[in-house]
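As you look at this complex, bear in mind that one protein chain is not there, while each of the others sits in place.
Let's turn to subunit A:
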């Protein structure tokens, strides 16, 4: 494995074997040529929440919440208060006195909920007498309330006053929630999705369970909002269900198996069998039309309007993918292998390109990757507009699993990791131009050198 450091071309093959994909060092489409390492946490950093255009908060297992400036990389505040790891964090924007305020809500394993003011770094409110720790938070902006989910479902107002509470008796608490139209909430509880209704009568709020959707065979790992009409859920064994938001019926059902086609088994890329087991849908994201699902270490892009698979890559990372992001035709994923990868949806040149190309260079060519990552072979000809997911760049910096990332568009991309670091990735060229601008501004202020 270390031979490549010294070796020539022949050494590249070794890398190829250990990594599913190796893009190499030439990445013209990768604009992140500047990085800034942010230190401050003492344990795994799991959550990133954007506060405004400039600020974001990070939290993790050390119980600290840090507020950062993305442009300067400066740590603005360290919010101390939680004694155990943070389990959920969200930002909460509300209008008070005509101006928008953003508060930060954090939940911790120490069974506390805190409301922070990111402008002053103060803990505004703290609830410490919870019966269980909160696993997820959901803000309902139009009702000016927010919900916490765990073994109990609680509704709070902006001042952290409990408005309503509902206790469940199942072993598994609520792991995820999405907002549905007409004050309905969908909550994932183990294998079921429970639809709750928020009844507002005057100032009182009541919550009641409306329906239990038990179509998943295994634990639901992710639950996302697609658009006003649809939401999606993914389970541990690779079931992806698209639901109607209004009548809660199944719109589409995909069972992603990541089966190894028989003909690939004797190819030189023998992938371990345990890879097949990893088909849990860890994370999904959507832009309203497409959803991307992180299935084990692979990526699966699905068009919810056409109800068809768009592209897939069975081994997009060396290890489980933890977070994904979809923006137009590009896609980003981060994984336990410590890297962030950027993908592009590209149209297939022509179908049925033979996989016999003998070239095994540094870059995954299409022919090989489709062969390698192909789902059940019968699907390929059936699907018309199948596109390919091409790796256009990767960000390597973390030495542990990249838990999450947060995009600030042109200002950069923030990643957080098990290695306790945060990294802000920036467009080097843009930063350089901005610095030039700053230089000339200072020149003007100083009236010359």
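Keep in mind that, in the parts below, a contact is a pair of C-beta atoms (placed from the backbone, for glycine too) under 8 Å apart; a residue touches a chain by one contact, two chains touch by 3 or more; residues count from 1.
The rule we apply is simple: contacts and distances are computed from a predicted model.
Looking at UniProt, which of "Guanine nucleotide exchange protein smcr8a-like", "Interleukin-7", "Translation initiation factor eIF2B subunit alpha" or "serine--tRNA ligase" names the chain we cannot see?
Listed in its UniProt record, the absent chain's protein name reads "Guanine nucleotide exchange protein smcr8a-like".
I'm checking contacts with the chain that's been left out. Which of A:35, A:124 or A:162 qualifies?
Of the listed residues, the one touching the omitted chain is A:35.
Among A:86, A:226, A:386 or A:421, choose the residue that contacts the chain missing from this document, as touch is defined above.
A:421
Considering the whole complex rather than only what is displayed, give the residues of subunit A touching the chain that is not shown.
Considering the whole complex, subunit A reaches the absent chain at 1-2, 4-8, 24-28, 30, 33-39, 72-74, 338, 393, 396-399, 410, 421, 423-424, 426, 428-440, 442-443, 449.
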